[in-house]
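Sharing a structure with you now.
The complex appears here minus one protein chain, its other protein chains still in place.
Now for chain A:
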Amino acid sequence: MPQAELIVLPAELLAEGQHLMTVCNACRYCEGYCAVWKAMETRLVFKESDLNYLSNLCHNCGECYYSCQYAPPHEFAINPPKTLAKIRLHTYELYAWPGPLAKAFQNNGLLVSLLTVVLLTGSMAAGSLMMGGRLFEPVHDGNFYKIIPHSVMSLTFGVVGAFAAVALLIGFLRFWRNVGESYSTLANPRALLRAAKDVLTMTNLDNDGDGCSYPTQTSSESLRWLHHLTFYGFLSCFIATTLGAIYYYVLGQHGPPGYTSLPVIFGTVGGIGLIVGPIGLLILMQRRNRDIVDKSQSGMDVAFILLLVLIAVTGFLLLVLRQSAAMGALLLVHLSLVMTLFLTIPYGKFVHGIYRSGALVKWALERSRQTKSKVAA
């Protein structure tokens, strides 16, 4: 396992995080909200690794901020969503592999745009060259592989996909060790199951069905539902791709899948999710209280959202226009966007899902291990 480069939490941010947790742990009024506060109550001291864990357990809603008697302008200036967001960004850099690419988190929006342009230009040029100038002529059976051979497509995406998967896995393991767990504690089916439920239902944004203070103080379920659309939309598209591969390799269907085939159905359902969900999330983001947002992360957030939406939109256009002259160009645009997504996945907003899931696994383990560190007589 490669060692994570030692990126120490800036002293100021460490102090801010410790101040936050010291005040919160002496108050505990928020214990009825999300897991952060319950996990906090099992601790008396807050080391950097505790802050890294708690910041990833935070779902960034804002419920606690609006309830806080110590929120600014109170002199204690308690602002959990913002402080934890700043620490969270730092953890993304800390766990990133390979280390030097961690800097990408700072300018993720720029990186995504650049990569898109480069890949787009490159693939257009290559496509034209390969097609002998017939890139913009219709392919009558709508077969993508006449533009880019299947072998080329599967090889390039296979390699990049595998790289992204390895990078995410290493990031996850670095997180796991950093927050004080050993690899062996992962082998706990009950905790994994419990965490899976928390991830899949987003229990921590629920508050008994009232939802949470996102995007404004008034409780709302919108964050949860729009995230579900995005998450399950993504999952559905992933399933569509996997099914497509099975159709190709196992069933030997080398032509374009029919409109009523499973890959197209999953892709369509997922695509709708990936258009409605992320656009909704973007709108919510704009309506959010600026006081609790770490502005430095908006580039990363917006870039991820736009990529998902553009991929879904071009995917739909490709489905509808696959027998027209636009197919070739559309396919290259679509694939360039997907390639950009794959390449930036380990250095952008996507990683929040990896580390938050990890934090929820740790939380599930802690619930079975510990009792609250408090005594009242």
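Methods note: contacts are C-beta pairs under 8 Å (C-beta built on N, C-alpha and C of every residue); 3 or more make two chains touch, one makes a residue touch a chain; residues count from 1.
Just so it is clear, contacts and distances are computed from a predicted model.
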**Request:** Look at the options "FdrA protein", "Sugar ABC transporter permease", "Tricarballylate dehydrogenase" or "C-type cytochrome" and return the one that UniProt uses as the protein name of the missing chain.
**Result:** "Tricarballylate dehydrogenase"
**Request:** Would you mind spotting which of A:Q69, A:S151 or A:S184 touches the chain that isn't drawn?
**Result:** A:Q69
**Prompt:** Among A:E31, A:E221, A:D294 or A:E366, which one is in touch with the chain left out?
**Reply:** A:E31
**Message:** Using the document's contact rule, name the residues of chain A that touch the chain not shown here.
**Reply:** 22-23, 25-33, 44, 63-64, 66-70, 73-76, 207-208, 210, 217-218, 373-377
